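One structure, pasted below without further comment.
What you see is the complex with one protein chain gone and the rest in place.
== subunit A ==
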Amino acid sequence: MAANQTLRLQNMLNPESRVFEVDRVAAEHSTVIRTILEHFDESYLAENAIPILIDVSDDALAKVCEWVTHWKDLPKAADVVADYSKQGGTHGTANKAEETEEEGTENDVIDSPWNVVFFSGVDAKMLYEILITANYLDIKPLCNLCCEFIATIIRDKPIEEVCNILCIDMEFTITPEQGAAIRDKIIRDYYR
């Protein structure tokens, strides 16, 4: 199959969804699409769009297509699912913020000006849709970026501000005194 082949993607849960055209090499960032390409022949893919079965807007899908197209030359992740099973989960989870400091790994969100521009102007709803889409399509680097971006914007924020950012109503009742005590304890323990 030609490397410069163009693939078509369409959100089948939305009858009015646009059809997105993406270079095959860019679409291969997605483990799901790579699997599809292995199991469907070229003629079928030439006639049919690859179905996206997730409730997200076209705008979010367009952003994901924009990202994979820009980074199409980036090395592709081998096995996203395996990676999550290693690093995610609730057992023995490593803190990435800690690893970033200790191992000196790159902070992609901050280090690539293009990524900063990509995320600028993206509101909370759009950000989550991009993340959900990236997760659905198994696009590991984009998933990482979104997670890191969300973490960046909620770090060091007071509880009320975190609620604002995440568009969540506070579920627990905390008095101003309790909030101040928590804040003081965090400052004492972590900013000394």
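The rule is short, and it goes like this: contacts are C-beta pairs under 8 Å (C-beta built on N, C-alpha and C of every residue); 3 or more make two chains touch, one makes a residue touch a chain; residues count from 1.
Note that in this section contacts and distances are computed from a predicted model.
As stated in its UniProt record, the chain not included in the shown complex is "F-box domain-containing protein", which appears among "F-box domain-containing protein", "N-alpha-acetyltransferase 35, NatC auxiliary subunit", "Ras-related protein Rab-7a" or "peptide chain release factor N(5)-glutamine methyltransferase". Which of A:I36, A:A49 or A:C147 touches the hidden chain is settled by the complete complex: it is A:C147.
Mapped onto subunit A, the footprint of the missing chain covers residues 84, 87-98, 100-102, 104, 110-111, 123-125, 127-129, 131-132, 135, 143-144, 147-148, 150-159, 161-172, 174, 182-183, 186-187, 189-192.
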